[in-house]
Structure formats: C-alpha cells, structure tokens
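A single protein chain has been removed from this complex, and every other one stays in its place.
In this document, chain identifiers A, B, C and D correspond to the written order of the chains, with residue numbering beginning at 1 in each.
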C-alpha cells in the first residue's frame, strides 16, 4: 500500500504550482489557487510551465481530484496512484488536485476544476462522519456535486465513504482504498474506454465492496 | 425473454462508435464518448457514419438510453429491445445508449445525451439498493434527472426499480422488464403519439405492475 | 358531475392537433407534441389553425393543463370543465392540455407549456400513491414544478391529491373534483381578477375541503 | 390592532391598479396582474400613474409584500401597516402587494415582484398547516423563496408561522402579528439602516417571540 505515502512527496511539489489558466467562465479577478500536477516530468509538464502561467489552455487532458481535510483517510492519494497506472498517464492526461476543508466545499471546487482548470472529468472524495447531522450535510454535499455536473455537462464521480459503513477502522480504510481506486479507474474508462462500462451494464458492479452481481432472468 | 441477451451482440458494436457530434452547448474540448447506436444496418446508420464523425447533425431522431453498471438487471437492454419494435425504428428514430457507474451519474449523462448527442427524449434506468443510504442517493439522483429535464426542456423518463420492491430476485427481474419496456413505449408515444397518453389521463396506469385503474365517480 | 365524461369527447379532438408553435427557448428540432385545445369552435380556434401550424404566436391567451396517466381520477378534465365556465373562455383565453406518464414528468411539461406553447399560467394535476416512496417522488415532482415556475416567471398551480388523504374512493374522488375546480378558478383569477385573491388574503381558504377560516384577532 | 382592518380599505384600491411595468426579465406577453400600492395619495402615486402604465421605471423604491389566501391570519396587512410607520414611507418607498393561493406559490411571485415590479426587497408571508404533508410543502416553498433570492440577488424575508407553533388560536395570532411586523421592520433596515442589523449580530434576536439573547462569553 504505497498509495497513502506517495502523495506525500507529491504534495511537496504543489507549492511550485502555476496559477489557474484563465478560461471562459473563470472570474476576471486573479485566482490564487495553486495548480498541483503529478506529471511534472512529462510533456504535460507544460501545464505548470510558462504558457500556463500566461493563461493558455494546455494540450493535455486533465482529470481533477478534489478531496477534503475532514476525511480520515487520504482517498485522494489512492485515486491519484490508481490514475498513474492507467495508459497514457502523463502523455494523454494529467492530474489536478485540490483539497478543501470539508465535503460541502467539494461542489464548487469541482466546478472550478472543470471551468477554471479545464478538467474533463473529476473524482470527488469525502468521508461523512457518524453524527446524524453529518448525514444531512452529506446530502447537501451530494446535491452540490450534482449541480456542478449539470451546470458544466461534465461528470464528477462522487466517492463518499460514510464513517459508519464499518466499525473497524482498518476495514473502513480498506473500503476507502477500494472505492477510491475503482472510481478513479471508472473516470479513466468514461473518458477513454466507455465500452468498458456498457459491457458491465446491469451487472451489479460495486465500489468499496465486491460486486453484487446480476439478478437471474425472469421466468418466461 | 431475448432482451437480456440481445444487448450482448449490440454492445459488441459499441466499440466501433463515432464521437459525439459537436453541438451548441457542447464543450469545445474534444469528447471521447463512444456513440453506440443499434441501427447500424439502417438509413440512420449515417448517425455513426462519416458525416457524424465530422460533427454534423444527423437527420434522424434520437432516443437516448442511459443506464448503470450498479443495477442488477440489464434494463437498458430491455428498453432498447422494446424501442426496436416501435414503428419507424431505424427510419424515423435511432437509439443512443450510455452506461455510467451508478444512478447518481445519470442526471448529467441525460443532459449530455440531449445537448451533445441531440436526443429528443431519454429513458434513464437505475436500481437503488436496499440500504437506507441508497434511498437518499436515489432522491439525489432523481433531483439530478429532474434538473436535466428542466434545463433542456426535454423529457427524461426515470425508470428506477428499488431493490427492496420485491424480495424474490426473479419477481424483481420481472418488475425490471415490465417497467423498462412500458416506459420505453411511453417515450415513443410522447414523441410520436401523445394522444395515447391523453386518452389514458387519470386512468391509474402503472409501470412494473398492473394498472391501478380509475376511481369511481363521486356521488352527485 | 358531467366533468369526468366531457373530457372523453374532448380527447377525441386532440388527434387533430397542430405542432407546438416555435418560440424563443423552444428547441430547433421539430416537436411532435400534439396541441389539444378545447375551443375548436371559437375564434381562438386559430390556435389550432393554419397559422399555428406555421409556428406563429396565437392572439389569444393560453392556460395550460398538465396531468398524468398515473392519477386515478381525471382531474385534468375537471379543471378544463371549470375553465370553460369562466368569463372569456374561447374569446380571451383558450386551453392547452398535455398528459404525461407520472407526476415527476409534470415539471418539464409545465415549462414546455409555458415556453413552447406560450401558456401564461398552468394547472398541474397529479395523484401521489400510498407507498412511502410515492411521498418522496411527490416531493421531487413538486421541486420540479417549483423550478419550472422560477425559470419562467410564470405561475404553475400544483394540484396534488394524495391517495392516502381519504380511505373511501368516492370521497377521494370528491376531493379531486373540488381541488381541481377551485385551483382552475384560481388560475383564472390570477390572470384576470387578482383582486379576488387579495380580498381573501389570510382567510384560511382551502381547496379539496372546506375553508379553515381566519383566526380570531389577538388580544390588544 | 388596526392592522388587520386597515388592509380592507386598502384592498379596495387594488382594483384600480396599473399593469406591471415592462422590465428586463419580464415576459413579452402582456401581464394582467394588478398593481396594488398603498401610497395612492403620495408622490409615489406616480407608481400607479400614467408613466407606470407606459412601462417606465418608477422613481420611488418598492418593497414587495407577498401573502396567501391559505394563511389564517392577514399577516400581509400587519407587515404593510408596520412599513407605513417607517420613515420615508410614501416618499422614499412604496409598497406592492400580491396575494397567491398558497405558500408554494410565493417563490415565483416574489421573483415577479422583483423582476417585473422592480421591488428591491420582498416580505413573503405564509402559514403552513398542522398536517405532516404541510411540513414537506413548507420545505418546498422555502426552497422556492431561496431560489428566487439567489436568481435575483435580492433579499426575500420569509415570514412563516407554522399553525402548530401554538395550540391557542389567539396566541397563534399574536405570533403572526409580532413576526410579520418585526420582519417588515427588518426589511426596512436592510434597505436603509443596515447598521441596525450589524449592531445586533449574534445577539439571539427573534421574531414572533422574545429574543433568546446572547450566550455568555467562553472561559478564557
């Protein structure tokens, strides 16, 4: 499980990021957000190069990762690690990561990743707590992510692991790893291999746990 | 019940799809989504022909089918099979299918089918699980589908079969087949025979189960 | 109670409808919806005449009626019958009716009636079932109708009769008749006699049942 | 308590109202809504004068009052009476009142008051009933009012008195009077004396009941 560790060295690079390239829909005020990409040694490094600094559109796809400080596991790191194993990483697509305080901040961050950073798809990761109020907040957070998608015609894969899904912390962490990585792979498929999804239509595919599988055919 | 099997051969063709034709509202970035149509041997095959590849508007209506990997029955296949039996299939209208991971991804997919693929109506199929959280997610998914309709002035028929509607898997599958096919027929009627709906106004029509029928007239 | 029967002969005319006139906000693709109006023998018959067929704006107000096949009573027919008794019917205003499968399809249909058919106000009628899930769906349907109003700056009077409001079917039908007719009258008042509403402000007016009446004045 | 009575004479004038002045965002179809203003004998009477009839913008601020026939107390009348006691009434600002059937009709009415009547702030008053379904409807109504504000960048003060707040009708009426008047005053403050609100920040101010007051300071 090198996932949780790798993002450490990766975060170290975020400090040397470029500002968000100006884009249609971006506010005309300068944006201070740091652009953090994990492919600093690849052709897409131009994303954080002088051109990006001058607000041009980079010529590599971007997949956004939005996660939170509130979550108790670095699911964003897992998703990034999974994407780095996908074909074309660094060549065909790069990764942009943003971390916000809590999952209710994910909705607008996803929209900014799409409209201001040019991400073509986003994976949004969060962990609702055990309290009753956390369930309401999770509902509000999900509605925000839903609206971000509809206002941008862009998919955002919501990866929420509810803290009360598992009592045992280690098992909860296992759910985090599995769900984050499977949805990161789904994001890749949706962009580049959509037939992978169509082939699994109605097959009871799950993330975080084993697949439920399909129902038997009804009696004729 | 050839429905569940037919989509197999059909899916095999999705790999040879064309990119989404560029349209007003479509993002200016190239879209990698595969266009899968079931009428590859018909006049509307132009939909996946060179013209479509060059981003032109096809001259046949399109009905969209959006389904999920999460669902445990291939309801999308049933809906497609039903539409293939409707008058004018392949001549007057073709079908575009997209599969997403879960039902919360249906909202934006329906909007993309309408705005990027030019579908005039969409059938969205999903299966909420048995857990309490699944009910909340279903509510969020429905709100996304609702918003997709209102933002596009286009109908999207939501076909959700809740896993807890039936205990017996075979009976649950029967509900899936009946509801998917009846709503596919409704989509056809709404486009081409709306009087079929008006004639049934207030008649207690149901999908998935038998009709409830109308109430008796009130006493004068 | 001729209401429930009259719509029958009325529906018979819907087959001879004209396409929706093209309007700002209408999609540029041809729309197959049938225009059904109950004033075929009046000056406003022009609404379904050659001019309308050529997509012009008709010179008579339109009041929209949106109802469902799911409902177990023809509330749309009641509302239409009530409007036919209002001053200026056929002269000052005509009626456009659309029937959709279920109440969750009402939101976008109301928006289409307003933006594509030019209705100045709409009465939306539906009947949520007895199941718990039906209550959630009713909430979603109401949110869609709410949004349709806010996006068009046009009132849509929601006429929902919950099947669990009354155990006795005959009494439930009585509620349907009363609520549908009173709200149809409200729609007429809102367009042409708003002072009728202001005069009843805070008077505990009800539809479906008798008025609750006003509270006593507080002690000085 | 002249409040509940005064609106009677006031309503009598609403019949002689002017049509809504045409404005950006207003629909291009003629709007029949009656403009009712309580300052017919003041300089702002121009609001209902020939100029307004010709669709010009009046040169006096407008505060909107939206209430319902469903409510069991004339809270709108109370709010209007309170505003008439505020400095500059009739000189600096006038009042526009609209009454709708129920509180779910308030959202779009508030938006129309802002966009079609030019109101700079609106007070929306309603009374949810005792039934469980009424609580859901109140939630939907509130969401509509929320959206009306966000789509217009204009405040709408929601004044809802839930019928189940008090068992005794007289006490319930007292709550209606207090809440309606205090929020009418808040609306005046937000437009002309915002420092009145800032001075009360975090002070546990309430409407309908006595203030809760501030918490004690935390231990250092």
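As a convention for this text, a residue touches a chain if its C-beta (ideal position, glycine included) is under 8 Å from a C-beta of that chain, and two chains touch if they have at least 3 such contacts.
Fair warning: this is a prediction, and the values are worked out from it, not measured in the lab.
Interface note: of A:82, A:116 or A:158, the residue touching the hidden chain in the full complex is A:116. In the complete complex, the hidden chain is touched by one of A:60, A:95, A:148 or A:197, namely A:148. Seen across the whole complex, the unshown chain contacts chain A at 1, 4, 7, 11, 14-15, 25-27, 29, 32-34, 36, 67-77, 97-101, 104-105, 107-109, 111-112, 115-116, 129, 133, 136-137, 139-140, 143-144, 147-148, 151, 169-174, 176-177. Panel shows chain D; residues 61, 118, 120, 135, 138-139, 142-143, 146-147, 149-150, 152-158, 162, 183, 186, 190-192, 194-195, 197-207, 212-220 of it touch the chain omitted from the view.
Keep this in mind: only the chains that are shown with their structure count from here on.
Computed centre separation for the pair chain B/chain D is 44 angstrom, with centres defined by C-alpha atoms.
Counting partners per residue, chain C has 139, 143, 147 as the residues that reach two or more other chains.
If each chain is drawn as a node and touching chains are joined, the picture is a simple open line.
Inter-chain contacts, as defined above, occur between A-B, B-C, C-D.
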